[in-house]
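Before I ask anything, let me first share the structure, which is written out below as structure tokens.
With one protein chain removed, the remaining protein chains of the complex are shown where they sit.
Coming up: chain A.
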Amino acid sequence: MRKKTRIGKALLYAVLVIYAVITLIPFLWALSSSFKTLEEMVSGTISLIPNHFTLENYKQIFVEQELFPRWLLNSVVIAVVVTVLNLLFNSMAGYALARLQFPGRKPLFLIILAVLMVPAQVTMIPNYLILKQLGWLNSYQGMIVPTMINATFIFMMRQFFINFPRELEEAAELDGLGRFGTFFRIVLPLARPALAAQAIFVFMGSWNDFMRPLIILSDPQLFTLPLGLNSFKGQYISYWNYIMAASMVFTLPVLIIHAFFNRYFIKGISFTGGK
């Protein structure tokens, strides 16, 4: 290990602690605001501990906006279905590109690489028109079907399967398992870390997406949480106590997921991070 002087160590800790404070302050401020009364919030005092601790804001948002639980449900349904479909299709496509010999494999792979480069805005308008033609605007399938595969993760899964030991699959085939049997019983269970990383990214992407629901959904019944939150802000423009409480309700599920699966996040990023 490298030697470290006392002063150097203290300096490093100072940097870490200061940045931790900078990171946490907005969250703590929002959290404490959500337990304050509106009068206290607008009075302009800066205290992290509420003078009059109240749960009223949390109760009120569910009373004032009866669609709130519905938005939560929409977000959960869409994010879960999208995640499951992505896991299935991306890993099958990645596996096919890594292992199977079929005509057009090379061009197909190049097309997927090219798709990686195209920014979402280019496909946003045509996608809208296609969904309109299908009558899928304002529907779950309009939100789910266009996002059920993802070129980035097909690529990631291909890279993963290419480095996967071939001997295992050969052994499985000798034991009489077919292509699908090998894939679902042998390959997928061993790909768990890659799948977990992928699941988290897809789920977060769908859960936090703002632009797609903004374009596709106009019926408040079908709003997802980010969109609902935005419209909520529009209605209660200066009721920052409600807005902060709603924001906290929305953030909590993700923080819980993070607490449990934190190591997969880190792994997942280094996966996608050009390694």
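Following the convention adopted for this analysis, a contact is a pair of C-beta atoms (placed from the backbone, for glycine too) under 8 Å apart; a residue touches a chain by one contact, two chains touch by 3 or more; residues count from 1.
By definition in this document, contacts and distances are computed from a predicted model.
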Complex member absent from the view - protein name from UniProt, among "Pimeloyl-CoA dehydrogenase small subunit", "Cytochrome (Ubi)quinol oxidase subunit III", "Lactose transport system permease protein LacF" or "ABC transporter": "Lactose transport system permease protein LacF"
Selected from A:104, A:119 or A:189 as touching the chain missing from the view: A:119
Touch list for chain A against the chain that is not drawn: 1-4, 8-9, 12-13, 15-16, 19-20, 22-27, 29-30, 33, 42, 44, 46, 89, 93, 111-112, 115, 117-130, 132-133, 145-146, 148-149, 151, 204, 207-208, 210-211, 214-215, 225-227, 229-230, 233-234, 240, 243-244, 247, 250-251, 254-255, 258, 262, 265-266, 269-270, 273-275
